[in-house]
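Here's a slice of the assembly, chains where they normally sit.
Labels for the chains are A and B, by order of writing; each one numbers its residues from 1.
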Amino acid sequence: MYKDACKWKLDVPMPDSVRHLNVSPTIPELNCRVVFSAVSSPVAYEIEELFASNGYIVVSNASAHRMEPDIPLIIPEVNPDHLNIINQQKIKRNYDRGFIVTNPNCSTIPLAMVLAPVKEHFGISKAIVTTLQAISVAGYPGVPALDIFDNIIPNIKNEEEKIESETPKILGKYGGDRFIPYEIDISAKVHRVAVCDGHLLSVSVKTSRKADIEEIKKILKGFSGYIGVYNLPGAPEKPIIVRNEMDRPQPRLDRNAGNGMSVVVGRIQLCSVLDFKMSILVHNTIRDAAGAAILNAELIKAKGYV
Amino acid sequence: MYKDACKWKLDVPMPDSVRHLNVSPTIPELNCRVVFSAVSSPVAYEIEELFASNGYIVVSNASAHRMEPDIPLIIPEVNPDHLNIINQQKIKRNYDRGFIVTNPNCSTIPLAMVLAPVKEHFGISKAIVTTLQAISVAGYPGVPALDIFDNIIPNIKNEEEKIESETPKILGKYGGDRFIPYEIDISAKVHRVAVCDGHLLSVSVKTSRKADIEEIKKILKGFSGYIGVYNLPGAPEKPIIVRNEMDRPQPRLDRNAGNGMSVVVGRIQLCSVLDFKMSILVHNTIRDAAGAAILNAELIKAKGYV
């Protein structure tokens, strides 16, 4: 049973509804239509395809399939139309009822969510991203205390590459039969810091058309993406919350905004090198992981794919 | 006595040589030639001028006088010739034997030290700097535990402005009667993180002339600045240490390099937005504060100003 199989590490007790769930082997003999994948990437590749070819809808948080040309990389607020590639995917892979949908890397989600409306209004050509990422993202046992205590690790394996490659795909267009990535140069630098939950990103952006700070704030505040159309139960009321204080967002104070599903943006100001800069915060185990996958599943259902 | 006046917070016992020092009021009646100033900036302005006008050489770690046009802002390895302004300073301020010399802000020191040789060889036009700064810099009591525990504060008062304004002054030239700042756009974003000692900077740089990564590494490794000339006792053997590992520098592992007086640079790689990027680490209470002031005093002596 789940309660025996799981090393529960959250600060709320395990819900009773979960405690007595059966834990089954990872073989495609489950009595359900949708499966969620959070297995580690080396095995994810094969397992996810096995389930999809056996008729399951695979909603994956793993990185294995994200950059495949026929697999959608979805943030419901940003690019729900990318689901349209599913038909090509089924044909190409000879899937019948099954298919694979992925959500982005934990730092890419908040970045793409915030860049999306800016791109829409002003265009973006360049972004420099520095992340300060929490320890709860790396699975258990994850980071040894001796490595992160009184310390910062200035790298996370493959994370910079993921941010730099996934973001253009998400911000790009579905061209009818393939994805056309958005033309943007992204340079990412990632850090692991001693914070329990909450990734903070410091981002400088070059826009194609000049934008003033107040316009940017207004556009971010007003952003609802396509989410309103689908009325997804897990969607936050506001995907982006803009704060004006000089010292926000902060992980501990802002990570639970919108039940952990909102992205909080602050310190929006001019950048003397590119055009503007800002701080972005997101809850890395909610919006960036389980919550992202669930929202994708809700979108898949709302759009009639189930 | 010092042992009674001081709330000692270091993890090494207070040295006996310090315990029994007398603590005197801050009035210019001390029997010495050089005074060190680390008073907080609002009062530093007046106190430092009072001592200078009474014939003392004031070596200051405070920010009050750093940007004054007639006051040198010195890193011995970088701009020792800026001390030449002292004559103008004395004339202008009507000082007799006294004068004021300052050292830069704690994030500016490592930044300027690393940019100096790059500027020398390639020229620099732009830099984007994101800092992750330790808690030990803010004086005691400093940051409340409730603010920084499991958290990041995405701002430190006036810190971004200091980095952006001090660096051009340090990298600039002494033009015979005034400082000519170096023409560079710097955009800084600062964070306080839960690390005891050690500031980490993530920096992207645009060079005037194209530079490849190996050249940059070679130049940084070979940098000794003007320090060899003066043979200062407190100077580190190598002002800049370059590391090639994928996860260095780290505060806990690298802050004590060169007895806390070296700057450690790592992750030097191409930046797809500007030209190259890197991570810089420095011990914020040694190289950035007390150690900086002492090294300046040694330089002043070596150059014959005492």
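By definition in this document, contacts are C-beta pairs under 8 Å (C-beta built on N, C-alpha and C of every residue); 3 or more make two chains touch, one makes a residue touch a chain.
Quick caveat: nothing in here was measured; it's all calculated off a predicted structure.
Q: We see 2 chains here; how many are in the full complex?
A: Identical chains making up the full complex: 4 copies.
As a convention for this text, only the chains that are shown with their structure count from here on.
Q: Which whole number of Å gives the spacing of the CA centres of chain A and chain B?
A: Comparing mean C-alpha positions, chain B is 39 Å from chain A.
Q: Taking the complex as given, what residues does chain A use to touch chain B?
A: 126-128, 130, 132, 149-155, 164, 185-187, 189, 191, 193-196, 200, 202, 204, 206, 246-253, 266-267, 271-274, 277, 279
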